[in-house]
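The complex appears here minus one protein chain, its other protein chains still in place.
So, chain A:
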Amino acid sequence: MTIATDDLETLTDRASAGVAFDGLRIDEEDGNYVLETPDNEWHDLDEAALREALEACEEYVTNWRYWQETVGGEGTARRAFLRWCEHAPIPDADEQTTTTDGLAVPARYDALRDGIDRQWGQLSITARFVDVDDPDGERVYDLWHVDDADSDLADLEVYDDPRDAREIATYDEDGRYRPLKTAPTLVSGWAFTGLSGAELVETVGFLYPATIANWHRELRGNLDVDHWTETAERQTGIYDVIDELPREAVDWMAEACCVDSQCLRRRKWEYDEDDDVDVDGGDGPFPCREPCSLVIAAARKWAILESEEEHTYELELTTSELNQLAELIDAVAEGRTDEIREADVYDGANRYRARYLRAKRVGEDGLEATQVDE
């Protein structure tokens, strides 16, 4: 490993104003320099001696150069995310303390030679040195689907333009449109390799829009959560009705739409500040700060449906037929209908079983039932 002459010059230029970054500390005292790393201290260095001493702690120097010169953007979500990618400590909003315990520079440098893997929803991100044999501190990032973690790169479609991620994010494996980018239906079979930090953040931004920004806000304790009641009351036009959705229906809605099997964002919004939704919010790394547009659109339908009165109906069913109705609902709700084998008549949601039930119990006007409460 070597330090470029330019880097030494830049660093010695900055030294007079003081440098303190990731364990590297340089201060000027009466024309001489003090250099510190967690492992060593040098005092009374003139400029030539400082350069010599810096050569002895080159990992700290190239690390400083990568973060302060290449990445920059102090306080941005982009920088915090890239630091998360390699388990580096992430500064608090005050830039003085760190919110997370991270690895020190030598441990990170060891790990970056092999590549450091992190998971972001269904994404697997690897941070690594550009040059593994003679690392100069420059990192690049590889990105692919977690299901492809063990795949040979030659078997994957390889991309390097972040904008290609838009097409990947648009359709599921059956070719159906994915209106919700954070649904756990991202297709596999692709890879982005050798991305710069900025390109990685842009690519993740196309696959999971705004997740990095909201994660960063949560990390800093300033995530602005809008609970259900605030979000619903804000709506106008055709969505004006959604604040009429009954309290318990909001629980059912969250169970229907917002659990991990449907969306990888971790729900932080509740019914209101003092009234939690009685459904698990999920375990993902990035938060959901308000009901999304899909939930709003579905809530409109449910608000209208829930405005109907309940009635008591009488209909003839065997016990097995009653159970079969539950099986059918369950199969559709779990997206399981495609998996049920054609001849598996033991499954209540089998197509022939459903057609038989329809032939027997469903007339031209629907299920043959009589309202008995009027």
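Structure notes:
The working rule: contacts are C-beta pairs under 8 Å (C-beta built on N, C-alpha and C of every residue); 3 or more make two chains touch, one makes a residue touch a chain; residues count from 1.
What we mean here is this: contacts and distances are computed from a predicted model.
Missing from the rendering is one chain, named in UniProt as "Cobalamin (Vitamin B12) biosynthesis CbiX protein" (options: "Cobalamin (Vitamin B12) biosynthesis CbiX protein", "Aspartyl/glutamyl-tRNA(Asn/Gln) amidotransferase subunit B", "succinate dehydrogenase" or "Pyruvate/ketoisovalerate oxidoreductases common subunit gamma"). Which of A:N32, A:T170, A:T229 or A:T337 touches the hidden chain is settled by the complete complex: it is A:T170.
In the complete complex, the residue from A:A4, A:A297, A:L315 or A:V345 that touches the missing chain is A:A297.
Looking at A:D224, A:E316, A:D330 or A:D344, the residue that reaches the missing chain in the full complex is A:D224. Mapped onto chain A, the interface with the missing chain covers residues 73, 76-78, 163, 166, 170-171, 177, 179-182, 205, 209-210, 212-214, 217, 224, 234, 236-237, 289-290, 292-294, 297.
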